[in-house]
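Removed: one protein chain of the complex. Kept in place: all other protein chains.
We call the chains A and B, going by the order they appear; numbering starts again at 1 in every chain.
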Amino acid sequence: MSTLLQALYEGLINGTIYALIAMGIALVWGVMGILSFSQGEFLMIAMFVAYFFSTATGLPPIVALPLCMGILFVLGLLIYKTIIYKALQGPTLSQRLITFALSLVLVNGMLMFFGGTFKTIQKTGMEGSLNVGPLVIAKNRIIPFLIAVCVFAFMLWFLNKTRQGKAIRATSMDKTAAEHVGINTERSYSLAFGLSAAIAGAAGCALSYYYYCYPSVGGNFQLFGFIAVVMGGFGSVEGAIVGGLIMGLVDSLTGVYFNTAFKYLGVCVIFMLILQFKPKGLFGGK
Amino acid sequence: MSKILELNQITKKFGGLVANENVTFDVEEGEIVGVVGPNGAGKTTLFNSISGAFPPTSGTITFNGQDITSLPAHECAKIGIGRTFQIPQSLNDMTVEENVIVGALCHTNSMSEAAKKVEDVLKLCGMDKYRTMLAGKLNVAQKKRLEIARAMATDPKLLLLDETMAGLTATERVEAVELIRKINKMGIAILTIEHNMDVVMKVSNRVVVLVSGRLLMVGSPEEVTSNPEVISAYLGGGSKDES
Partner (left out) sequence: MKAIFGDMNKKQVALLVVILAFALIAPQIFSSLFVRNLLILIVIWSILGMGWNVMGGYCGQVSNGHSMYYGLGAYSVGLTLQYFKLTPWIAIPLGMCLAACFAWVIGKPILRLKGHAFAICTMALAECMRYICVNLKFTNGAKGVSMFSKKLNPIVYLQFKDSRVYYYLYLAIMLIVLIIIKILSKRKFFYYLRTIKGNEDAAASVGIDVSKYKIRAYMLSAAIVSLGGSLYAQYMLYFDPASMMTLNVSMMIVLVAVMGGIGTVLGPILGAVIIECLSEYTRSFLGKFGGLDMVLYGVLVIIIVLFLPGGLLTLPAKIREWNDRRKAGVAK
């Protein structure tokens, strides 16, 4: 019983990271229809930022959160303006391939400059663990969890309550109609891309608390993020969060009760089952 | 004359929304039947039920004596129900000729046989001069003609035309009416959705009036135009209860 509880708890905690990645993917997918293969790399870059910040200053990674998000936001905007903007005029498949090639550039660029060794932050200020009832709570998971919850809350507030957020949502629903009512869709696009990079930035900062950082770390998280987005309902930000949490649970439960080797088999089975009953994902309407 | 299509108590629901309710009428062989009704009356939904795109929630559809209620779209095409779409669904990356070939391949595996069929159909529809053009480059009127040509290539016994006149200029409309008559003369029954009342009255043997998903009446063009309920449905734009 306590094994199950522990697995559920860890699944949910890991799921928040997947949910963050998925959220960024869903935002770009929903607004501009691109399946962005560079999302995982944004996460990786943010991890490097957090790592270098922490090792240089000795401060915990949380202090680097604004830095991570800021750098990634700017990087996202730059990439949007230079590459994605032009790619949007081409076919969908070309857009996907361009983001994939971009991810090759980012991964190998980082490899070139910083090498492929695994790096971990030595002093996060959150070593050891707590015992809460039957649960063993590793302290280094607490802050990542809090970061994720704050980002969820902020994004949901931003997309639903603010003017610019509503503009982004309107653009994702119907671009032409949005233009007709005077929304600057170009700005929605660039902002959405920048924000999705910034979300990945937050995820990277959170992940750096307990995960080692190396140039190709993003790939696995990204694929989980993709699957979470489809599970949740294509392009729905709320769905992406739920999808991410499900992925975390599947991940930890298969790890505990089966061989980790069959993690992806479990994921695929759940994935297929959900899509058999809800072909448009859990939150995808008609 | 025998009946080629019989609709019996067709109801189609999308969740809570009732798009068609207990619609019953039939089409005789070689007949042209017009379907009219205000926007949202459920005309296209009815077409989707007949052509198998979205089977009805309840009721039965009989084609040539065969129950086709739950037959999928591609099977419906095979047994002789051709259709066009309200918004032309041309295959934009293929040439006009290829668009029609695809239809002609419905009953044959041989490319040369299909090519022969295409020849006839393109001439019939007056599209032979555009044969090598990409369908994406056609204008609306040409695309609508191409839709008819593609459907005709499948050798239909019944042709469902969904607003083939919408968006056409007056001369193009005259040409389209001519084409519909020519097709009908070949012995093909036609069920046509049309907004332009003049056209419907001119070509149809009988007219079906749908309002809010329900059948208001079936009758000759004269009967329909003189019916006060139809007039109020059109002018009032509301449902039967309001009239």
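Everything below uses one rule, namely that a contact is a pair of C-beta atoms (placed from the backbone, for glycine too) under 8 Å apart; a residue touches a chain by one contact, two chains touch by 3 or more.
This structure is a prediction, so every number in the text was calculated from the model and none was measured.
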Using the touch definition from the top, which of A:Tyr51, A:Phe152 or A:Phe226 touches the missing chain? A:Phe226
Can you work out which residue in B:Leu7, B:Val23, B:Ile61 or B:Ala77 touches the chain that's missing from view? B:Ala77
Contact with the hidden chain, among A:Leu4, A:Leu104 or A:Ala177, goes to A:Leu104
Touch residues of subunit A, complete complex, unshown partner: 29, 35, 83, 86-87, 90-94, 96-98, 100-105, 107-112, 115-116, 215, 219, 223, 226-227, 229-230, 234, 259, 261-265, 267-268, 271-272, 275-276, 279
Which parts of subunit B face the unshown chain closely enough to count as touching? 51-53, 72-75, 77-78, 82-83, 85, 89-94, 98, 101-103, 105-107, 109, 111, 114, 150-151, 153-154
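FYI, only the chains that are shown with their structure count from here on.
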Please compute the C-alpha centroid of subunit A, do the same for subunit B, then give the distance between them in whole Å. 48
